[in-house]
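Here's the structure, in structure tokens; my notes come after.
One protein chain is absent from this view; the other protein chains keep their places.
Read from first to last, the chains carry the letters A, B and C; within each, the first residue is number 1.
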């Protein structure tokens, strides 16, 4: 149950926490207090008298729901502000390959107006015999390249044991699609202060995604960015996944977190990336995360879906113009 | 096999048809001739000598493939030209409800810049006990309302036996998603001269859709418009279907037919229709087909997904601006 | 609303039909009368006084629901009785290829204990350039071959215009998966007296299937057999479709029609057909419909999924033994 008070004082909050906090979860957001699993009869008359509004039904993922948290959450990093009033661009290679290559890619990202550099140092690969990433060395290259161009870093953390290590180098944790329901990992990043970019699992429903986000929020961290990156459907011959562009307006309605789109993993092939990126922006995305490479055929991973530097510039320019069309009143 | 000649004369074409046409299919498009099921050794030396290029592999749906037909097909109706250089808007109610209501909706469509009026006179309903449409009376209302505002008509034909009847009133035949593989119906409209708007089936792969189009083309009619209208996936809680926006650039690469998007059936709920419509345009669609109603809660069918007149104007305005961004060189 | 009376007389039925039949649908089954779209307040006190039980909620597909029709429907043909107390085997080639070949296949079917011969005379092919069936000639061969071995015939009817023609030769109409929502065709076979075998569409939900069956029932024909034949999912590399074996117990609970399984189209490859056939029987299917061929590599269509004659014997033997295990109390 969610109770919205006209005004609520700290002692009142404390009193409600004391009364209910032993048996159930109590959450506070502004004048709203959410107490799970209770009904009106569990409240005192005094509580009801000062309540402005009571919501009896809400999603299980309560802190991630606009029913409880109606206002937008803005995610802030040193060089970026991720929200639906602007368009954030994150770009970089799939894998960190070398110090020099990453510097070159960071320069390209910067030129295109990106504020975040992406790159994988720990890679979740389908096969154990594929390249698994450079590890900590890759993290160092990422930090250096980002700093050289005043960019933030986003990079994947694959297990609980690496949260501290990755956290020393990155500005944003990425949770990959395959780990969207790795609950131990979600709990671990939820206890940090760093923003978390949570990618939707390949067959995760909207509710699954919000429940996964709630694991992070439950730890006290609501600096969360959600990413639609294509879902698995019956048709994967020409697109590797199906970009569920309709998830963007749905998530914007349901949750306060900014919603981005990853057209590279959705499409899987570079000639489809720009149309799908622009579709994501037109549907209302807060930003794009895109893979780039100057020599895709030699990329360590995911070459076929990498945009060339010149294509990134075209994409970024059109994306900004479409965002401007949306922002006209 | 597809043979492209530097130039080809009518007697040469006739000669090849005589030689191969008995055992297999022979198709002509400009300087290209496609002969299915043969190999180079079936050709005479003289044929090979004058060939500019030979393609050994091609999709089964050969006439619907850019391998055989590289240039765009433009679909022309009295008031519209449907192609990827422009943005065609089709709008109207789900069902034809009454003469007056349809006139009102036609006026709204016209104001928004639509050139085609949509409306169902024969309705494919999941349940036999739901409203099945006004039939021929509905067709008459459609024709009158469209003529009153200089619009074209598009309406669904549900079976072979109705092709003549519907053809007397409509400018474009619609083949619905549930009938995408009703091969008898596809053959029947393939023998007419009217354009055909073919909607992708709920679980039709891209190749299934192109093979369905080929049934129409095989009858001699290539005035075909393809429509992405959402596919069936594991997630239908918030969107009724999943708009496969990535199908738009894929189809544009594979086939010469214009590709439109139907955001109303994809979304199923009106608040999602505009973002998905704009996503379709940004992905490169040649147009939009949208359901509208001035009083959705009283609509005979599909009320929840109908846009209000004022929302249609907003959508059309933003859609045109996004199309303009794409058309900038 | 469904009203169950302790006993109901013909005049009472007539009176209710007269009272409600103009505005809504009225259905009778034994002591039950279903009147759609009304509430208790529309009934007279006298009606309520004699009612034994009232069901306010029921599926739209009311005649196809056990809520209205709790007892099993048994489908009877000259040589078969299709129900869940027995195991009916239907076998034959995918396409009718020639008179002699069909005779040979009919003999094989008979030896394996089949009572129905299957074979396609009109073939719904994905491509317009694939073999489309022998047409009426194929129907004649089917009839002759079946008669020679005291078998029934099941064969597909693809459009409304062929219902009379096919009905002159077959004992059971087959509606193919691609036509499951060809509502004109469903209405047409609903007006005949012949049993209809309705295959589930590739992406049809259970409710879609029951609504499609209701189109047939609404015409007055409840001699309906439902067939699970594999659905379209994300994984079609090793099985062509995914046999939804769990649909068998679900349908048995929801509907009075017998439910059969088609392992050939589900699997798509012959080495998977027997395990999936036996799974269907173990899940409670009323029978199997299987494609066979003595020389699969030369089959006109679907060779890879055809069982060899000797494999059919093995399958039939094990299927019957599994059915016996289920029938033990």
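Everything that follows uses one rule, which is that contacts are C-beta pairs under 8 Å (C-beta built on N, C-alpha and C of every residue); 3 or more make two chains touch, one makes a residue touch a chain.
Just so we're clear, the structure is a prediction, and the values are computed from it rather than from any experiment.
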For the chain not depicted, the shown chains it touches: A, B, C
Touch criterion as defined above, residue of A:170, A:211, A:239 or A:264 at the omitted chain: A:211
Identified contact with the non-displayed chain, of C:3, C:89, C:212 or C:272: C:272
Residue touching the undisplayed chain, where the options are A:66, A:104 or A:125: A:125
Footprint left on chain B by the chain that the document does not show: 203, 232-234, 236
Chain not shown, touching residues in chain A: 25, 36, 60-61, 124-130, 158-161, 178-179, 181-185, 187, 201-203, 208, 211, 214-215, 218, 232
Chain C residues that touch the omitted chain in the full complex: 203, 205-207, 231, 233-235, 237-239, 242-250, 253-254, 266-267, 271-272, 275-276, 278-284, 318, 321-322, 325-326, 328
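Definition applied: only the chains that are shown with their structure count from here on.
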Those chains which touch chain B and also touch chain A: C
Cα superposition angle of chain A on its copy chain C, in degrees to the nearest 5: 180
Rounded Å distance, chain A centre to chain B centre (Cα mean): 37
Mean-CA-position distance for chain C and chain A (Å): 48
Length of the line joining the C-alpha centres of chain B and chain C, rounded to whole Å: 33
Multi-partner residues of chain C (each touching 2 or more other chains): 203, 232
